[in-house]
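Yeah, one chain of the complex is gone here, protein chain that is, but the others are all in their spots.
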Amino acid sequence: MATGFNIHRFANPGRFLRLAGALLPWLTGGAVILFAVGLYLALVGSPPDYQQGDTVRIMYIHVPSAWMAMMGYGLLGAAGASALIWRHPLADVASEAIAPVGAGFTFVALVTGSLWGKPTWGTYWVWDARLTSFLVLFFLYVGHIALTHAFDERQRGRRSAAIIAVVGLINLPIIKYSVDWWNTLHQSESILRMDGPSIDPSMLWPLFTMIVAFTLYFFAVVMTRMKAMLLEARHRAAAFAR
Amino acid sequence: MSAFLALLKRDLVLSYRQGIDAWVVVLFFLAAGILFPFAIGPEPNALMRVSTGVVLSMAALAALLSLDRLYQGDFEDGSLDLMVLGPLPLELTALAKALAHWLSTGLPLLIAAPLLALMLNAPSESYGPMLLALALATPALSLLGGLGAALTLGSRRGGILLTLLILPLYVPVLIFAAGLISRSLLLEDDPTGALLLLSGVDLGLLAITPWATAAALRQALR
Partner (left out) sequence: MSRKRLRLYLVLATLVVLGIAATLILRALNEELVFFLSPTQIAEKQPNAGQQIRLGGLVEAGSVKKSGETVAFSVTDLSNNVRVSYRGLLPDLFREGQGVVVQGAFDGAGQFVASEVLAKHDETYMPPEVAKALKESGRWQETEGKGTAQPAVTQ
């Protein structure tokens, strides 16, 4: 298949296994350390908000989860596209590994958001554009997982799921910009904005620490899952050959 | 073009000869809709408030009914293999199928909608906006539904999976359709924005879904 193209070098399962073996300890260790630091900063080392008091600490879980949910779906779409275009076996494995993790983070973001909404907004849930599009993201993940496992022939399920992953990518910009395009109850972007973050540095650094911790954790889990799936496939092939 | 029309005609004749699709869909639509007066209570004001919303959501559910048969028959008897080999690009086949689905479900629903609205005590000024919203929403439902049907073709528990997959994607269409109704009805407002949005969604789906559906069909036939 397509050789000589840079990213394809990493698409080789054997090479990936070696890479994952080298990276995993660092990812896991980094995640553990940063979680410890980040949680201390978030729960103890950062000030309460001038409006919300201590309720604002939900942010340190909610925002990183939401980021992971969206990044996960972006990766899922990318993996789906490369599975469809280049038919990489590794892209299929990556999709299958990412989807439940991303769905989990989406669920956490929805639940923490809901718990945050009650004391601050006065309601657990409203049907504004941000919340609705995020709920659709959760259902896209669920649909992806269901499609992956819905067929007797594994490959067919994976490819169908890849198509829904790619089509669902449209939802990502809708989530991101929903708070700008429409009058929503959800507040606008505080971190990635043109005139710089609107969060005080004393709260921004704990948040960044948590985001990096979540990211390392995300990749650690996804890589572990991929590794397990590849080893399982290899084992099965070996048993079959005997 | 002639191949496109031939396929469309074949699908419509099939659905007409079997004689069930359109009727089953319309009867389901009405039967499910009249559950609401019993569940909510027949108080006219309460019914009035939910009437157009019930019509929209029941139409969305009814549009799901015949979807799992959209490609299933052709898949099982091998017609789909012939369609892939035929002169018509698979993208256009997908489009013809979605159009046939709309003509055999969306259109009957549109005709039955005023009846259900009448039974639900919908305010008289809401009929126009409701029909406009339905006319713009149902093609989107058929296009998305066609994609779902192709994706779940040949799966275990196809029907349930199809519903799980497609209903969340119906949500934005329903929101925009409901927005069109409330904008043009309640505030005596200019509904152009809502109209543009819903038409934009329609056209966007018209551009995207045939490609995705064709890709899904190719996966099913590999």
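The letters A and B name the chains in turn, as written, and every chain counts its residues from 1.
Following the convention adopted for this analysis, a contact is a pair of C-beta atoms (placed from the backbone, for glycine too) under 8 Å apart; a residue touches a chain by one contact, two chains touch by 3 or more.
None of these values were measured; they are calculated from a predicted model.
**Q** Taking the full complex into account, find the residue in B:L30, B:V84, B:L206 or B:L221 that is in contact with the omitted chain.
**A** Considering all chains, including the one not shown, the answer is B:L206.
**Q** Against the chain that's been left off, what residues of chain B make contact? List them.
**A** 49, 87, 89, 91-92, 175-176, 179, 183, 186-189, 192-197, 199-204, 206-208, 210-211
**Q** Considering the whole complex, not just the chains shown, which residues of chain A touch the missing one?
**A** For chain A, the residues touching the absent chain are 47-55, 119-123, 126, 128-129, 180-185, 187-188, 190, 195-196, 198-200, 202-203.
Here is the rule we use: only the chains that are shown with their structure count from here on.
**Q** Would you tell me which residues of chain B are touching chain A in their complex?
**A** Chain B residues touching chain A: 147, 151-152, 154-158, 161, 164-165, 167-169, 171-172, 175, 208, 212, 215-216, 219-220, 222.
**Q** Can you tell me which positions in chain A touch chain B when the two form their complex?
**A** For this pair, the touching residues of chain A are 84, 132-133, 135-136, 139-140, 142-143, 146-147, 150-152, 156-157, 159-160, 163-164, 166-167, 170.
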